[in-house]
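Coming up: chain A.
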Amino acid sequence: QTKVESIAILVPEQGTDYGWNQQGVDSARAAAEAAGVELIPAEGLGYGDIRPTLRELAADGVGLMIAHASGYNTAAPEIAEETGVPVAIVDSPDKLKPGLVADYTLSGHEGAYLAGRLAAKTTDTGTVGIVVSGEPPSWNSHSAAFADGVKAEDDSVKVLYAVIGPAAYSDAAGGKRVTESVIAAGADVIFGQGNGSSFGMIQAVETTPATDGSDVMFIDVIGDKSELDTGHLLSSVMWDMTPVYTAMIEDLEDGTFGTKSYAISIADDSVKLLKTPQIPDATWDELMALRQDIIDGKITVEPVFDAQAVRAKMANVSAD
Partner candidate 1 sequence: MTEPILSVRGLTKRYPGVVANDGVDLALMGGEVHVLLGENGAGKSTLIAMLTGLQQPDAGDILVDGTPRVIASPREALRLGIACVYQTIMLSPTLTVAENLALGEPWWSRPDRAKIAAELAAMREDLDIAVDPDALAGDLSLGQQQQVEIARALMRGGRVLILDEATSMLTPAGADELGALIRRLAARGLAIVFISHKLNEALAFGDRVSVLRLGRKVGELTPDHIAAQPKEATMAEIVGLMFGRDRAEAMARTPRPASAEPPILQATGLSLQVPGGVGLKDVSLEVAPGEVLGIAGIDGNGQRELAEVLAGQRVAAGSIRLAGEAIDGLGVGARRRKGLRYLTDDRHHEGTVGPFAVAENFVTKDVGASPFWSAAGLVDKSAIGAHAARMVADFDVRTPSVATPIGRLSGGNMQKVILARELTGEAKVVIYAKPTYGLDVANTEATRARILAAAEAGVATVLISTDLDEILALSDRIAVMSAGRIVGTVPNGPDARAAVADLMVGRVAA
Partner candidate 2 sequence: MSATDQTLDTPRSRPPFGLTRLVLTTLAPIVAALLLSALVLALLSVDPVAYYAYVLRRGLTSWLGLQATLTRMAPLLCLAASLIMAFRAGLWNLGIDGQFLLGAVLVGATAQPLSTVLPQAAMLPLCILVAAAAGALWALVPALLKAYEGVNEIITTLMMTFLGISLANVLVKLLFLDPATTVPQTRTLPVADRLPTLPESTISSGLLIGVVAVLAVHFVMTRTAFGMRLRIVGTNPRAAVHAGLSVPALTIAVFCLSGALAGIAGAVEVLGVQGNVRADWNPAYGLAVIPLVFLARFNGVAAIVFVFAFSILSIGGESAARRLGVPHFFTLVVVSILLIALALAEYVDHRRRQRTT
């Protein structure tokens, strides 16, 4: 019934990070174009108070406000209540409110599981590493699922886990330093999650040989950095929120918005592994088979969002 004229997406940093922010903005743009509505991107809002921006967008008559950061999911529903303008928030299924608040859980854990399988297939040193620049929920679920994938593929492969620092999102030097240490500890495949800092990780991967002298491979998340690649990008756990955002717009228009949680999943390729030349076709086929098993429910991957749980997992995976 209600025609949506325009939607807005709010992201904490500039949408030029080949990651969380850029993917959010690009997906929203794609969805908006598909639905023929205007998109108002609000980038670089930081992690502080976004209420003024939300109120202003609401006042400007935006039909939907996508609060694309886990840090925003206290403010956004409050402003939705206040202004009556629907919002979409991440990672809070329990905050659903018909017509007002929808939730979409951004967890590529199924993809991360496949990435883990890929890493275990790829490693020669028998050690793979996870480097993160912070511990937000969706990254935690990636890390946990990745470790599970590795173990499922080859229980003897060791998984190393290192956090650069609390909220070290732009600490590129830290990313390089920590990654170098993880490589020196034996890892020859790095699963890296970090905004600006992930470029430091890539730098380390490109400039540091593995302990066995071979090249180190990098598995990225969310975005596609292949245009920046120099041959070390093994894959990426790609997100595509376009279907989610499209569905939101549709549900808004037929009045079912806020009644269900949205999620990205490998079933509709809104979560998928990036195919790079570095992945042998045989391996790729095996991975696609595994993907089908997940879709068919033969393999189930449980998301783990809590940092402590992830650390605990890592502790005992690397204990043996």
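How these were chosen: all candidates are chains of the complex that A comes from, given by their letters.
Going forward, a residue touches a chain if its C-beta (ideal position, glycine included) is under 8 Å from a C-beta of that chain, and two chains touch if they have at least 3 such contacts; residues count from 1.
Please read these numbers as outputs of a predicted model, since none were measured by experiment.
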Touching partner of chain A in this complex, picked from 1 or 2: 2
Candidate 2-facing residues of chain A, complex: 14, 40-49, 51-53, 55-56, 59, 70-71, 73-75, 78, 81-82, 91-92, 94, 134-137, 166-167, 305-308
